[in-house]
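Quick one: the structure is below, questions incoming.
Every protein chain but one is kept in place in this view of the complex.
Coming up: chain A.
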Amino acid sequence: MVARHAMLIEDEPNIAEAIRFLLRRDGWEVTTLGDGGVAEARVREQRPDLVILDLMLPGRSGIEILEALRATPDTAGLPVMMLTAKGQGRDREAAERAGADLFMAKPFSNAEFVAAARSLIRA
């Protein structure tokens, strides 16, 4: 079976490293990106099975990237998990409208995170 491919767009290097480790252990292939500016192009080029998108990114916000992905038919249905921080209620509403499939609030539990990632590609 071909490994499931997750693309992680997160500018906090230590969080990104922990997530990468967790997903790899769970059998995923993981690409990480720290900048929002190039994210959309990379997603289109690499066609991952799952996109994990931080809400606050340098270059381009997570919501803008999500909106761009939802706007074209080939990525409109791509599973997207949004990483939010507690207290970002308004941004979260905006992301919900933009079509995020699932929200993971930081700080999250590792088990929950992996289970959430799996649930998104099974669905």
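The rule we apply is simple: a contact is a pair of C-beta atoms (placed from the backbone, for glycine too) under 8 Å apart; a residue touches a chain by one contact, two chains touch by 3 or more; residues count from 1.
Simple rule for what comes next: contacts and distances are computed from a predicted model.
Asks: Could you check which of "ABC transporter permease", "LrgB family protein", "HTH cro/C1-type domain-containing protein" or "L-serine deaminase" matches the UniProt name for the chain that's left out?
Replies: In UniProt, the chain excluded from the picture bears the name "HTH cro/C1-type domain-containing protein".
Asks: Out of A:Q46, A:T72 or A:N110, point to the residue that touches the absent chain in the complete complex.
Replies: A:N110
Asks: With the missing chain put back, one of A:M56, A:A94 or A:I121 would touch it. Which one?
Replies: Considering the complete complex, A:M56 is the one touching the chain left out.
Asks: Touching the hidden chain in the full complex, which residues of chain A are there? Just list them.
Replies: Here the touching residues of chain A are 12, 14-15, 17-19, 21-22, 25, 56, 85-87, 89-90, 106-110, 113.
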